[in-house]
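Sharing a structure here in structure tokens format.
Omission of a single protein chain aside, the complex is shown with its protein chains in their original locations.
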Amino acid sequence: MKLSVASAMIEAALAEAEKRKVAVCITVVDAAAWPVAFARMDGAPLGVIDVSIKKAKTAVLFHMDSETFAKVAHPNGEAYSLENTNGGLTSFGGGLLLKTADGVIAGAIGVSGASTEDDIAIGRIAARVLTPA
Amino acid sequence: MKLSVASAMIEAALAEAEKRKVAVCITVVDAAAWPVAFARMDGAPLGVIDVSIKKAKTAVLFHMDSETFAKVAHPNGEAYSLENTNGGLTSFGGGLLLKTADGVIAGAIGVSGASTEDDIAIGRIAARVLTPA
Amino acid sequence: MKLSVASAMIEAALAEAEKRKVAVCITVVDAAAWPVAFARMDGAPLGVIDVSIKKAKTAVLFHMDSETFAKVAHPNGEAYSLENTNGGLTSFGGGLLLKTADGVIAGAIGVSGASTEDDIAIGRIAARVLTPA
Partner (left out) sequence: MKLSVASAMIEAALAEAEKRKVAVCITVVDAAAWPVAFARMDGAPLGVIDVSIKKAKTAVLFHMDSETFAKVAHPNGEAYSLENTNGGLTSFGGGLLLKTADGVIAGAIGVSGASTEDDIAIGRIAARVLTPA
């Protein structure tokens, strides 16, 4: 995950968040779960900094969006407590796995601060930078 | 959050706790979740020290009382596992967000050691120091 | 260590700090190193919150003032790296062991935010609450 790509994704996410009039934190991690770029919008609650990081980590560590992970790692799911591994993961949407056009895992993006629906939508817009439709 | 205000809130909380014949811990944090003042009443179980700190942090980090946070971070809520972020948060009542009369977030107070009902009531009494009714 | 005693020590420390025109954090812990009371003066750097806690812990965990501990836990001392135990301790002055008039260990007080000399002096004034000269 190059910084130029991560920065472009964050720019796209910020523009979409402004359009939706929400304040979010955005984290982009590489395929090994190490942070590449991060931004906190003015007014976002301080607690969502860590949530955006954990969403991105969750997606890349288990090769699935955090929304999907939520079904697995739930008291009624097949791997309840999986969310307690790796220093704490997030069992709800907003962390998106990123793949190149060739299907290779490139990293993940985590968005937090708005409704889960908005967080996911913002992440999807940003992900298009990597794999334009 | 000035120390004089935090101390006055702790005094008010201690007086209310004595009236209710309960022993609690009280933590006041500023708007960035850093502690300003703390007190542990004689006889409070040692475990509630950290609970009072985490209740205050929960409220200020997510701009809502920990009682409200509990509904969001519940297995059936929209953000299950949110309580695992930020070093561990508390999904039950007793952490109250504090705002000035102008509506600006000033910090939070966390009360723990009695029943959740009593903890919340004590926190509310203390909060009046900041925004007298 | 009763809260009434810890609070009186913090009051005495605050008064002395104001007299010296310095802004400090003060932590009082009991004989088992658990916090009883804490206060952060307006303007104290945020980093000294943790320092005041660690100074108090250092003193009570090793039954000596942190100033004395500093001679032991120094690269040239007899127990270099001792400062890395117990979650990190402080090898400089400002943590004072507290004993009752009978010589029984009652806890410790940690003062941080001013010069080490001032921190120690403030701690000594506060300690007199427990053992008046």
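For clarity, chains are labelled A, B and C in written order, and residue numbers in each chain start from 1.
We adopt the following convention: a residue touches a chain if its C-beta (ideal position, glycine included) is under 8 Å from a C-beta of that chain, and two chains touch if they have at least 3 such contacts.
Since the structure is predicted, the reported quantities are computational estimates derived from the model, not experimental observations.
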- Write the list of chain C residues that the hidden chain touches. 45-48, 50-51, 54, 70, 73-76, 83-84, 88-92, 116
- Over the whole complex, note the residues of chain B touching the chain we left out. 30, 32-34
- Query: In the whole complex, what residues of chain A lie against the chain that is missing from view?
  - Reply: 2-3, 6-7, 32, 34-42, 46, 49
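Convention: only the chains that are shown with their structure count from here on.
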- Centre distance in Å when chain B and chain C are each reduced to the mean of their C-alpha atoms: 26
- Note on the structure: Chain-centre distance (mean CA atoms) for chain A and chain B, in whole Å, is 30
- Item | Between chain A and chain C, centroid-to-centroid distance (C-alpha), Å | 43
- Note the residues in chain B that touch 2 or more other chains, in rising order. none
